[in-house]
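Missing here: one protein chain of the complex. Every other protein chain is in place.
Per-chain residue numbering starts at 1, and chain names A and B are given in the order in which the chains are listed.
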Amino acid sequence: MTDANSTPNARDASLVVDTELGVDDVEALNVATLTPLQMAWRRYWRHKAAAVSTVIMAFLLIVVLFAPLTARYGINEQVLKIEEGNNIFLSPRKLAWFGTDDIGHDMYSRLIWGIRTSLFIGVVSAILSVVIGTAAGALAGLYGGWFDDLMMRVTDIFLAFPFFVAVVVARAALGNIKWITDIVGEISSIKFIIFLFALFGWMGVARLVRGQVLALKEREFIEAARAVGAGNPRIIVTHLLPNSIGPILVALTLSVIGAIVAESTLAFFGLGPQPGADSTSLGKLVELSREGAKQGNWWLVVFPCGALVLLAICINFIGDGLRDAVDAKLDSVK
Amino acid sequence: MTASLLSLRNLVVSFKTPNGTVQAVRGVDIDVAPGEMVGVVGESGSGKSVTFLGILGLLPHTARISGSATVEGVELVGASNKVMRGVRGKKIAMIFQDPLSSLNPVYRVGDQVAEMIRAHQEVSRSEASARAVELLDIVGIPQPKVRARQYPHEFSGGMRQRVMIAMAIANDPEVLIADEPTTALDVTVQAQILEVIQRIQRDMKKAIVMITHDLGVIARVADRVQVMYAGRVVERANVNDLFATPTHPYTVGLLHSLPRAGQDRLEPIPGRPPNMLQPPAGCAFRARCPHAAAVCATSLPELQPYAHSMTACVRIKEIDVAAMSGVTA
Partner (left out) sequence: MLRFIVRRLLWLPLTILLVTFIVYCAVRTGWHPEQTYKRANPRASQAKVAEYLKVNGLYKGFTGFVRGYFEWFWRFIQGPDHWPRSIKGRSLVYPPLRYAIFNTLRLAGISSLLGWGLGLSIGTIAARKPGSWFDSIANTGAFFLGAIPPFVSGVALQLIFAVELGWFPVAGIYPPGHQGFDLGLMAKHLVLPVTVVTIQVVSAYSRYMRASLLEVRSSDFVRTARAKGLSERAVLFRHGVRNALIPIVTVLAIDIGGLLGGLIITEAIFNYPGMGVYFIKAITNGDIPQLMPYLVITIISVLIFNLIADVSYAYLDPRIRLD
């Protein structure tokens, strides 16, 4: 191994040197003195596209979080009263930066409200998927045996459906089961769509975490054979988090954008959530853009789709940057 | 000493990394004569591997290499792909540390040896296969015909290393470079592999460069020794002289850190090797050297003759070599 940060292995014992003594005068500059977290941080920011994306996303988040201030108009507010002049389908202008829709809503403001909802959908369903996936994977890996087999079969069954087909069919079916809609809300609610995405989004993380647990178990086993006692679940759980947090974080990021795009796709087919009278979502705006396209109102198409693509690119790059940050190999540059 | 077969002159290798330039090898001169076994020893990170991977162009593209390395008069530094390909495996063959990862897991062992043959000789597929089986036999693999059809993961560590050796000698090269061939192996297997290598040197009259951490290995097989520290050769001596009268303080430290009879504690060299992103001016060892003085920081010490050895210590005449020596392996 030509790994710059590798520690000498046990066989190097004859040449192992004591780090406590005689620190070299240039030692302070040694990269190896950074903590792993600091190294990961450095690797992350070294990814230029990820850095730029982070800044953009941070800006967007601020705008979206302070939507009551940053949006120029209220969610259902018209740019001007209809008596004062035509307010529908205005092309972009000072009054409405991104133009207006069929009822005189300001697209710029709607977009901010929409991104707010979509980010919420994305983040919450991503977190839910990751939590379910981590729990399922960890339990399967820890207990092994028939339980592991069962969990993996269940995962296989969930994976047997293409995502879109699964979501559409499950949406119809679960939306007709009363006790489910009682808990997770009506079929067209945002809660319901989040539930659907979580339901079909956990399998990847489950497999990943299960793999990590099995690898850890193996290591534990080897170490346990050397030292005393057997590998115990507690050790694995306490080791699991620090070891798998990286890949899980990457999966989390990517499933945020996965959910956002999925919401828009469903909405594009008229199957998206109806955020209700005083809310909107990117998907809703995308759905309306179909009409916009037919009537030649380009701003109704360009801005929502543009926002979606921007989000997709930024979040993907952030995921890529995180992948770099997690990958310690990058510092040795083989 | 006869004319040298492989000769490195002022070899310099550096790596561009995101953290700066790593100066892994900083001016190395080494000669290897036909039929001799040259030991190269030093701590992890001292540049042993990089030196020899460098001359064969086997480093990643981030490496920059300068100076000169010739084998039978053919210059390797800056050589064309074509020249390099004719040297690799034909004139100079390598044996690596980790025989499992060094063999391609998806091809049969025999095929991998045969591939080496066919890279340099115009022979048919079946001839190469037959020859591969012979080579496996030579390096002491039982049932070579059967084993040739197996995959690397079906072999034990020692057997894999034998395969690597079989591959290395397939084209009857002039020089074999063994980069820590025993480090990844069990102690009992280490001795067997060393025996195979020694037998090859004896029977086939090969020059061998034995790179290792392990002074025990050096003592056992090497004729001459190069001690490397922080990308430079700091001492060069015949193996007996090295153990009887080490001249460089670093060598002394290494010998002291060896387990010896009647001593219950190892004395490791204090401190650790310098950061090769910014190697210190002057002698790189001075921060850890018990004999360091102001003069050590002034210039990079060159190898100079002292007693029977060559040593890169400017204070060699002042320090009490007699007190340092007396260490026997």
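Criterion: a contact is a pair of C-beta atoms (placed from the backbone, for glycine too) under 8 Å apart; a residue touches a chain by one contact, two chains touch by 3 or more.
Because the structure is predicted, anything quoted here is derived from the model rather than measured.
Within the set A:92, A:144 or A:175, the residue that contacts the chain not displayed is A:175. Only one of B:38, B:63, B:116 or B:132 touches the chain withheld from this view, namely B:116. Contact with the chain not shown here comes from a single listed residue; of A:62, A:103, A:157 or A:183, that residue is A:157. The hidden chain makes contact, of the residues B:9, B:85, B:220 or B:315, with B:85.
Residue B:94 is the one among B:94, B:169 or B:284 that touches the chain missing from this view.
The chain not displayed touches chain A at residues 49, 153, 156-157, 159-162, 164-165, 168-177, 257, 261, 264-265, 268-269, 286, 290, 293, 301, 305, 308-309, 312-313, 316-317, 320, 334.
Touching residues on chain B toward the chain that is not drawn are 53, 56-58, 60-61, 81, 84-90, 93-94, 96, 98, 101-106, 115-116, 119-120, 151, 153, 164, 167.
Keep in mind that, in the parts below, only the chains that are shown with their structure count from here on.
Work out the mean CA point of chain A and of chain B, and you get 48 Å between them.
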